[in-house]
Structure formats: structure tokens, C-alpha cells
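All protein chains but one are shown at their positions in the complex.
On to chain A.
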Amino acid sequence: MSTTTETPSRTAIDATARARDLLGVSRLTNQALTTWLHGLPGVDQVGCEARAAGLGTRSIKTTSKQWAIDLAISMIDLTTLEGADTHGRVRGLAAKALVPDPSDLSTPRPAAVCVYGDMVATAKQALGDSDVKVAAVATAFPSGRASMAIKLADTKDAVKAGADEIDMVIDRGAFLSGDYLTVFNQIAEVTKACDRGDGTRARLKVIMETGELVTYDNVRRASWLSMLAGGDFIKTSTGKIQPAATLPVTLIMLEAVRDWRDLTGEMVGVKPAGGIKTSKDAIKFLVTVSEIAGEDWLTNQWFRFGASSLLNDLLLQRQRMTTGAYSGANYIADDSPSTAY
């Protein structure tokens, strides 16, 4: 299994024109977006949570488990997002991404390291020309409470520093007050700001902060709105708000990307972030990806885990499956023990 697949280099689409087309309107108004989003089928909370719990009871053993652990490792966005981050810590994280397990060099690498914008250059330099991407949070992460000019400057700054991927936050205040057009426009503008000017662009992950949206209906609407506005990925959380990535929320998002492809033929990725700490949890998510969205999403091109401590548990399990015995935390090299998630 390859650690990372080719990043699409398509330039930003004209999201507004496509939205007009999909919605069948001559002018994209908040009213048109509201009618469209509120016309999506509702989500029954009890049924959704029961389905997620049911998927969580799948029993993944032996060869399937080995395969899933390697896949999960390759899907991690290894993350540090703290006020106390230093260049040294980021270099440590990058070293970890390059050689996740020095005792077993066959271990796949995570998909990316995820850092604040001012750390992009450091991360980029440490990762060199490896296939590990650099993702940067932007747009006044985590709250998103800044002017649009600041958000765009934040994004352009990270792209200019070499970020392969941008993790933006939506304006949850605007979303919750029903101002969908503002959310749409901001995502569309950030998408454009991801352009490198050479015909390529950084992939955009749209963080919806589902813990602040609260209802599954909101998660479904925010997912569709983010895809409509041109996001390459929809992402659950910043990791700063509880609850973060739950299985039912991820299930709703996987249904959204599945149905979006039915409608448009295009694939959008999903990234649960925050709170996924164990291999057991990660495998539940992979089962859900497989049974809800389908096999096409079982690659780090279309599914990621935003996590830090998850990697070490996956490595521990991987060692256990290789050697037949549990080692322990002291046998897992850890450059940057994190408390972020």
C-alpha cells in the first residue's frame, strides 16, 4: 500500500456557478441555499446512533486487522496544534512521521503532519522531498473569529510557506444564525486562496466543528454546504471542542460524500479529528468508511484521521501482531508526547 497518493492539481472550480447549476437558480442567494439545505432528508438521531453502534461491533481479526492497522497509520494527519509548539517539537513530529517505528522500517508513514501556519516552513524543511504532506490550519483557527481579509492572508501565508493542504474552519456563528451564504462565500474564497498561482493548489479541508453544530441535521447541512462551496475534504473538528470526532457524526459525513458523488460524480474526502486514540476506535471508523461510503474511500487520498496519540497505539498493536507479544509505551519511540487531543 502506498503511503500517499497523487494530490489532484485541479485549479479552483467556480463554486458559485456550479452551485447555481445544481440548485437550479439564476442567482445564488441565502434563500436558495436555505431551501436546498433544508430540503435534505432529516437524520433520526436514535437510528443514526444505533447504526454507528452496530458498525462498532464488527470483529476485525488477524489479516484484516493487520491490513486495517497499516491503512490507519497511512491515513493519519499527525498533529500538533498548541500555543506551546516550538520548532523543535515540530521537527520531532516530522521525524516521527518519516520513521514511525525505528524497530520496523516496513511501517507505513502517516499521510501528513498538521501544524499551525508559522510552523509550515519548519515542517516542510524537516520532511524534505518525502511523500509526507504538510497540512496547515488556517482562517483564524480554531474559532474562526477574524475578518475575511485576515483569514485569506492566513491561508495564503501557509500556502506560500509550502503547505500541501489547508485545514480551514467555517464560521459556525454564521451557520447557526442561518447565514449559509456567508459560510459558502468564505469557503469558496479560501478555496481560491489555496491556489499557488502555478496551476496547482493546496487541498482544502473544511472543519465544520461538529461539536458546536450539535445536531446531526446541522452536520448533514454543513457537509453539503462545504462540498457545494468547493471543499476537497470535510473535517469534523478542531480538536479544541468536545465532543470532537464521534462515529455517528462521521457516519453522517460519509453518507454525505457518498450521496454527493451520486449527484455530481466527484469525490470528497472525510477527516474525523480529535478523540480517536486507540486502534480499536480507528478500526471502527474504517469499518464505517467501508460499509457506508465504500471501498473507494479506503485510501489516505479520501480519508484521514486527525490525531496524535493514535499513531503510537497503532504502532503498539502493529508490533504485537508482528511479534505476538505486547511491548509497552517505552518501546514506542515518542519525540513529541502531546496533550492536544
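The definition used in the following text is that contacts are C-beta pairs under 8 Å (C-beta built on N, C-alpha and C of every residue); 3 or more make two chains touch, one makes a residue touch a chain; residues count from 1.
Convention: contacts and distances are computed from a predicted model.
J.: What name does the UniProt record list for the absent chain among "Lipid II isoglutaminyl synthase (glutamine-hydrolyzing) subunit MurT", "2Fe-2S iron-sulfur cluster-binding protein", "Spermidine/putrescine transport system permease protein" or "Betaine-aldehyde dehydrogenase"?
T.: UniProt protein name of the non-displayed chain: "Betaine-aldehyde dehydrogenase".
J.: Which of A:Thr16, A:Ser103, A:Ser290 or A:Thr322 touches the chain that is not shown?
T.: A:Ser290
J.: In the whole complex, not just what's shown, which of A:Pro41, A:Gly128 or A:Gly328 touches the removed chain?
T.: In the full complex, the listed residue that touches the missing chain is A:Pro41.
J.: Any idea which of A:Ser26, A:Thr62 or A:Ser147 touches the chain not displayed?
T.: Considering all chains, including the one not shown, the answer is A:Thr62.
J.: Touching the absent chain: which residues on chain A qualify?
T.: Residues touching the hidden chain, for chain A, are 39-44, 46-48, 50-51, 57-65, 68, 255, 259, 261-263, 286-287, 290-291, 294-296, 298.
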